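One protein chain is absent from this view; the other protein chains keep their places.
Chains: A and B, in written order; residue numbering restarts at 1 for each.
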Amino acid sequence: MSQPLLSVRNLSVAFGRSKVVEDISFDLGAGEILGVVGESGSGKSITALSILRLVPAPGRVSGAISFAGADLMALPEPEMRAIRGRDIAMIFQEPMTSLNPVFTCGDQVMEALIHHRGLDRTGARAEALKLLKLVEIPSAERRLDDYPHQLSGGMRQRVMIAMALACRPKLLLADEPTTALDATIQAQILDLLRGLQRELGMAVVLITHDLGVVAEVAHRVLVMYAGKVVETAPSDAIFARPFHPYTEGLLASIPRLEGPISRLDAIPGQVPPPDAMPAGCRFAPRCRYAAEPCRAAPPPLAPRGPDRAAACIRTPA
Amino acid sequence: MSALLQATGLVKHFPAGKPGLFERAPQVVRAVDGVDLSVAPGETLALVGESGCGKSTTGRLILRLIEPDAGTILFQGRDLRREPPARLRELRRDMQIIFQDPFGSLDPRMTVGRIVAEPLVVHGVGTTAERARRVAQLLERVGLAPAHAARHPHEFSGGQRQRIGIARALALDPKLIVCDEPVSALDVSIQAQVLNLMLDLQRERGLGYIFISHNLAVVRYMANRIAVMYLGKIVEEAARDDLFAAPQHPYTKALLSAVPEPGSARAKQRIVLTGDVPSAIDPPSGCRFRTRCPHATETCARLEPALTPVADGRNVACHLVTPPGHA
Partner (left out) sequence: MTAEAPAIAAPTPLWRRLLNHRSFMFGLTLFGSVVLVALLADLIAPHDPLKNNFRYRLGEPNDIHWLGTDRAGRDVLSRIIHGSQVSLRIGLMVVVVTAVFGAVIGGLAGYFRKLDNVIMRVMDAMMAFPGILLAIAIAAVLGPSEFNAVLALAITYTPRTARVARAAVLVVREMPYVEAARAVGAGHMRILLTHVLPNGLTPLIVQLSYIFAIAILAEAVLSFIGVGPPPPLATFGNIIADGRDYIQEAPWICLYPGLAIAITVLGLNLIGDGLRDALDPRMKVDLR
C-alpha cells in the first residue's frame, strides 16, 4: 500500500469531559474493506461521523484525517460538503428513518445525481434506474416511483446503497448496514456489498458489532473498546489467533453454529462510562490477565509482526 | 412424556389496519396459523424465525397475553382457555415472560425493588418485610446487589436491566418462562453473561423455557428442541443436534447457511434466498415458502405440506422430504 486513500492520525472526540474516541489512528487503502468492530460505547460510529465531519454539536474533534491527499480537518465547509456524498458516502443502520418518507425512492436517488453530477432530470432518472438495477432491486422501473414505506427493510437498504453509490464514491462508510435486517436478507445485502465493492473498486469502512459479518466481508479488522483501538489485524489472522484479551474475550463469548457446545466464556463486568475511564488500560477492570502495570498506564498500540498491532503489554512481540 | 405445556392448533389473525367507526377492516394478517408445540419440565424449546414469522405472537398466545382465535393450551394438564379469569391469574404465577426490550419493559417511575416485587404484590405473597427479603435474594441471584432495589431503571445498563427483568420473572417461582428475544438487544459480551445466567437458573429450578430468537447460534447454545417458523407456521421441528447436523426443510437450510460466523471452517457455501418474506396478509398458496424456495415444484403451489413426522421427534413440512400421498 503506497499511498493510503484514507489516513486517520490521533483522532479524538470529546463531549465535555467524556472522551468518546481517544487517540485512534488507522490507514485504509483504495479498494480495501476495513471492518470496525466494537460494542456500543466503543466509539465506532462517532469515528465514522468524524471522517465526514458530522460529529454532533457539543463534540470536539482533534487529530488529522487525510483523504485522497486532502486534509479533511482543514477543508472549508463548502468543499467538505462537496466531498460528502460524492467521494465519501455513508449508509446507516435504519433504512426507514434515513429515507425521506414524502419523496419517492427515485426522487431520492436522483437528488444526489442532480446535485453532485449535474445531470438533468431525464438523465438522472435513467441513471437512477441503472443504480437500482445495480443493487438488484427487482422490477426496478416500478420501484422508482414507490415511496419508502412501500418497500421492505431489505429493499430500503438497497435503495440507501443505490443512493450512496450514485456518485461512484471512493469510500463508503457503512454503519451497521445489516443489523436491522433478518438473517436471510442480511446475507443478500452482504453479498451485494461485497460484489459492488469488487466491481466498483471502492474502499469500505464497515462498522458492526457482529464479528461474523466482519469475518465474511472485511479484509482487515480494527477492534475498538471504550473509545480506543485495541487491536488491528488481517481478518483471517485475528479470528485464528486474537492477540488482545478483549478480542479473545469477544470471540469466546459468542455462541457458535458448529463444534462442541461448551459454556460461554463471558467477559465479566461492563464497559466503563466515558466520564469515568480507568487511568491505565481501559479493559483492565474486565481483563483476566490484568496485572499491576496495566492499571498504571494505558498500553500503546504496538506493532506485532508486519501487519498486526495490539494495545496490550502482555502480548509477546 | 408428560408435557408441562402442550399447545395445539394455535391460530391468531389480526385485522390489517385499525377499523374506523364506519368501515370494517377487510383483511387479516395471519400472524399464527395453526401451531402445535409442547414443552417438558426443565426443557428449552426454541422458536426461531425471521421477523413477522409469528414467533413472538405464539409466545404471547401461550401466556394469553394475546387471546388466541383458536386452539387449546394445556398447562400442567389444565386448559388455559377454559379457566375463568380468576383461575387464569393463579396459573399465571407459574408462567412468566422475559422481554426483549430491557429499556421499555421496566416501568421508569418505579424503583427496582417495586418492579421485582410487583408479581408478589399482585398475588398477595408475603408481608412487606418478607417481600423485601425475597427481592434482595432475587437481585443477588441474578448478579445485582440488594442495595440496587432502591434505584430506578435508568441508572442501569441494558444487561443489568435484563437481569432485573429476569429477577421479576423468577419472583413467583414459575415453572415455565417465555423468553422473547431476551439477549438480542444486548452487546455480545453482555449477551454471554445473560445466557449463562439463564442456563444456571434453569438447572437450579427445573425451569421450562420457550426461547424465542432469530439468532440460530444463540438457539443452539440454549435449546434442547427447536421449532423453525415461517409465515405463521412451523416448517421444521427437531432435537437440537439433529437440526444443526442435518437440516431438512429448505428454509432451515437457507437460514443456517445465512448466518455469518467468524473463523468458521465450514465452506462458505451460501444458499442466498432471493426476494423478501411474502406478506402474511396474503400468504402464497400451497407451501408458504415456495416463492423463495430453490426446489419448489408445481405440487408445492397446489398443496399445503403438513408437518409430518420423519423420524423420532422430528417433524418437517415439505413435499420434498415427505412426498404427498407417501406418508
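To be clear about the criterion, contacts are C-beta pairs under 8 Å (C-beta built on N, C-alpha and C of every residue); 3 or more make two chains touch, one makes a residue touch a chain.
The structure presented is a predicted model; accordingly, all values stated were derived computationally and were not measured.
Colleague: Considering the whole complex, which of B:69, B:83 or B:101 touches the chain not shown?
Modeller: B:101
Colleague: Touch as defined at the start, partner being the missing chain; which of B:157, B:224 or B:308 qualifies?
Modeller: Here the residue in touch with the unshown chain is B:157.
Colleague: Touch as defined at the start, partner being the missing chain; which of B:80, B:139, B:167 or B:190 qualifies?
Modeller: With B:80, B:139, B:167 or B:190 as choices, the missing chain is touched by B:190.
Colleague: Pick out the residues on chain B that sit against the missing chain.
Modeller: So the residues of chain B touching the missing chain come out as 21, 63, 65, 89, 92-93, 96-97, 99, 101-110, 118-119, 122-123, 154, 157-159, 161-162, 165, 168, 171-172, 184-187, 190.
In the analysis below, only the chains that are shown with their structure count from here on.
Colleague: Applying the document's contact rule, which stretches of chain B touch chain A when the two form their complex?
Modeller: Going by the criterion above, the answer is residues 50-51, 157, 159-160, 187-193, 195-196, 199, 214, 216-218, 220-221, 244, 254-266, 268, 270, 272-277.
Colleague: Mind listing the chain A positions that touch chain B in their complex?
Modeller: Residues 39-40, 138, 152, 154-155, 182-188, 190-191, 209-216, 236, 239-240, 249-258, 261, 263-268, 270-271.
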